[in-house]
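Every protein chain of the complex appears in place save one, which is left out.
The first chain written gets the first letter, and so on, giving A, B and C; residue counts start at 1 in each chain.
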Amino acid sequence: MPLDRDVELDELYREIILDHYRNPRNRGSLDQPNAIGEGDNPLCGDEVRVDLDIRDGRVSDVRFEAKGCSISQASASMMTEAVKGLSLEEVDSLFETFKGMMYGSDEVDVEALGDLEALQGVRKFPVRVKCATLAWNTLQEALEEFGKGRG
Amino acid sequence: MPLDRDVELDELYREIILDHYRNPRNRGSLDQPNAIGEGDNPLCGDEVRVDLDIRDGRVSDVRFEAKGCSISQASASMMTEAVKGLSLEEVDSLFETFKGMMYGSDEVDVEALGDLEALQGVRKFPVRVKCATLAWNTLQEALEEFGKGRG
Amino acid sequence: MKPSKAKTVFDVQAIRRDFPILGRQVHGKPLVYLDNAATTQKPRAVIDALVHYYEHQNANIHRAIHTLGEEATAAYEETRAKVSQFINASRPESIVFTRSATEALNLIAYAWGRANVKKGDEIVLTQMEHHSNMVPWQRLAQEVGATIKYIGVSDEGTLDLDGLDDIITEKTKLVSVTQVSNAFGTINVLDKIIAAAHRRGALAVVDGAQSVPHMPVDVQAIDCDFLAFSAHKMLGPTGVGVLYARYELLEEMEPFQSGGEMISRVRLEGASWNDVPWKFEAGTPNIADVIAFGAALDYLSALGMDNVRAHEQELTAYALRRLRQLEDIIIYGPQDTSRRGGVASFNYPDIHAHDVGTILDREGVAIRAGHHCAQPLMRRFDMAGTARASFYIYNTLEEVDALIEGVEKARAFFSHASG
Partner (left out) sequence: MKPSKAKTVFDVQAIRRDFPILGRQVHGKPLVYLDNAATTQKPRAVIDALVHYYEHQNANIHRAIHTLGEEATAAYEETRAKVSQFINASRPESIVFTRSATEALNLIAYAWGRANVKKGDEIVLTQMEHHSNMVPWQRLAQEVGATIKYIGVSDEGTLDLDGLDDIITEKTKLVSVTQVSNAFGTINVLDKIIAAAHRRGALAVVDGAQSVPHMPVDVQAIDCDFLAFSAHKMLGPTGVGVLYARYELLEEMEPFQSGGEMISRVRLEGASWNDVPWKFEAGTPNIADVIAFGAALDYLSALGMDNVRAHEQELTAYALRRLRQLEDIIIYGPQDTSRRGGVASFNYPDIHAHDVGTILDREGVAIRAGHHCAQPLMRRFDMAGTARASFYIYNTLEEVDALIEGVEKARAFFSHASG
């Protein structure tokens, strides 16, 4: 139904998002994670869990489990791909850039986001923004807990 | 200011009411009441206390103390005059007639009310009806308590 | 497929004209509002009642000696009488105004529960309760050391009443059950449960948030001790809830909140309480909205609650029929519309309800997607949520068609996009 296409909707559900939704990367759990985050969105019931293996200040491995909509699952999957191998500082700064994009700041260098840039279309759907940021917030909490444990 | 007179207001504050307000009858307390009622109007803070001496099923003596507006005080004063000497059944039936008048029932024999009839004008001022009935409700509670004590 | 030609029980087009919001467009499409279990739209008469109040009568009530205050007080108390009639309470003093059904349930838990439920006692709920009829009891139970037992839910989404006698026992102090499930639409048969509660000396609370707006409800016939519901789910304004209680219970109970309006005397040493029901309405109440709620009750009474029910049943039957024809779809709750309110709750196994909701919204169709504040029920069916369309007096068969088209579009969108 080409004549009937809804451009904003196509922007929300970009092909790459649907691909991550259907074929999630890094789904599952780690045997011995040294940081774990659990998050949920009280407003819609989405739930996510992130397992991390952090070595020498870097994310050496990461897995996720999620119940939720295509956006929250795709976002979680894309996030794990994006952060694997990054230093904790790099993760922080990537999250800042990502939030900047989701909350519509103009100064964001979307180039730096790689595939994550595909989530831009969510901005037009304010209620879905929380779906896109859930995994990231959960990751951040896990890293904070990890930081405290060492601190 | 005769041209400026407000008929309904004059009906509310009939001369006889103002007289009872200024020169209350049976004000005070009894030395040995065998029934006491205390009532208040939570909405405006009016307070009334009724002391009764009941003998052989009749109100042989009655006194009241009241804090409140002209209507509540005059009504209490007029009530004491009206019930003194009546049998408890007669008090009941007088109260019914009185309530009938205050709540606008058409079938009321106002003749039977004597001076109390002067309180008719209060009907036009719904918020003041409670002021006029306070003493009566208090009396009734005292009689109920008395009845229980004997029952 | 064309909409059924069956004539509905009242003139829906005339009703629609009474609801200004139904003229609105969403994303360039006419609004199709199917989220009525969350809140309903308001007829002109209710909006006008608010405007009239604020333009002509606005004043604080119960203690005013002036004309505005007198008029506002009379109008406020008139709604109490209307509510009482609407649910056939034996007297208006059985009606307490709260902010919401939620507050009404909390009031019971605080004012009755704290005084009457003790360590070792039991409270009986069902697995399909709305969080508002679950969390207040969980907190009460935890605080006093009581236990909560749940009546289970069958695969069909109905209450499982086998073994009721093992659940409601001598230890039970209170049974609280929803009359209609907001998540699936299941109409619960209450008489067995309430009779069992009373037989054991327990009180029966009915959550009427989804029943009172949609069908005739008679508290004396149901024989409940408490009933809670919300004005905003039955054409009324937001911010008004109702607690019905047997008058004697209200008399025995201590107040919940305290302050202005609910007192008789206050001294530095303590206070005594006003009469029932004002004892339970501390502070300035939501005067304007209570008064406007009266207009909502008038509107529903004029339609007749039997007709409201019949209209919703017709829409629901049609919606279920059409949904069943969609491939792969899962529909929750009883298929028999005589046992089901105006709710259609469904899922595609491979499309999340949120995604269906978003695509429907682009078509102007407003449904709810999620757990519907009934997470334990969702878990019972091992899912995060459902897509839920819920109907009311102004909905039409054509709007059901729009829903179905939207659902088909969601399906097509996801398969097209994947293709």
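Definition applied: contacts are C-beta pairs under 8 Å (C-beta built on N, C-alpha and C of every residue); 3 or more make two chains touch, one makes a residue touch a chain.
It should be emphasised that the depicted structure is a prediction, and the values quoted were computed from it without experimental measurement.
Student: Kindly name the visible chains that come into contact with the excluded chain.
Tutor: Per the contact definition above, the missing chain touches A, B, C.
Student: Touch as defined at the start, partner being the missing chain; which of C:R17, C:R63, C:R321 or C:R339 qualifies?
Tutor: C:R63
Student: Decide which residue listed in C:A38, C:V144 or C:L326 touches the omitted chain of the complex.
Tutor: Hidden-chain contact among the options goes to C:A38.
Student: Which subunit C residues would touch the chain omitted from the figure, given the whole complex?
Tutor: Counting over the whole complex, subunit C touches the hidden chain at residues 20-21, 24, 26-27, 31, 33, 35, 38-39, 41-42, 46-47, 50-51, 54-56, 58-60, 63-69, 99-103, 105-106, 110, 127, 130-136, 138-139, 142, 148, 150, 230, 232, 237-241, 255, 257-261, 263, 265-268, 270-271, 282-289, 354, 357-358, 360-361, 365-370, 373, 375-376, 379.
Student: Please give every residue of subunit B in contact with the chain that is not shown.
Tutor: 1, 6, 8-9, 12-13, 15, 18, 22, 43-47, 67-71, 125, 128, 131
Student: For subunit A, which residues touch the unseen chain?
Tutor: 40, 42-44, 126-128
The rule is short, and it goes like this: only the chains that are shown with their structure count from here on.
Student: Nearest whole angstrom, what separates the Cα centre of subunit B from the Cα centre of subunit C?
Tutor: Roughly 46 Å, centre to centre.
Student: Can you work out the whole-Å distance between the CA centroids of subunit A and subunit B?
Tutor: Each chain reduced to its C-alpha mean, subunit A and subunit B end up 77 Å apart.
Student: When the C-alpha atoms of subunit A and subunit C are each averaged to a single point, how far apart are the two points in Å?
Tutor: 37
Student: Could you list the positions in subunit C whose residues touch two or more of the other chains?
Tutor: Counting only residues that touch two or more other chains, subunit C contributes none.
Student: Would you please write down the residue numbers of subunit A that are in contact with two or more other chains?
Tutor: Residues of subunit A never touch two or more of the other chains.
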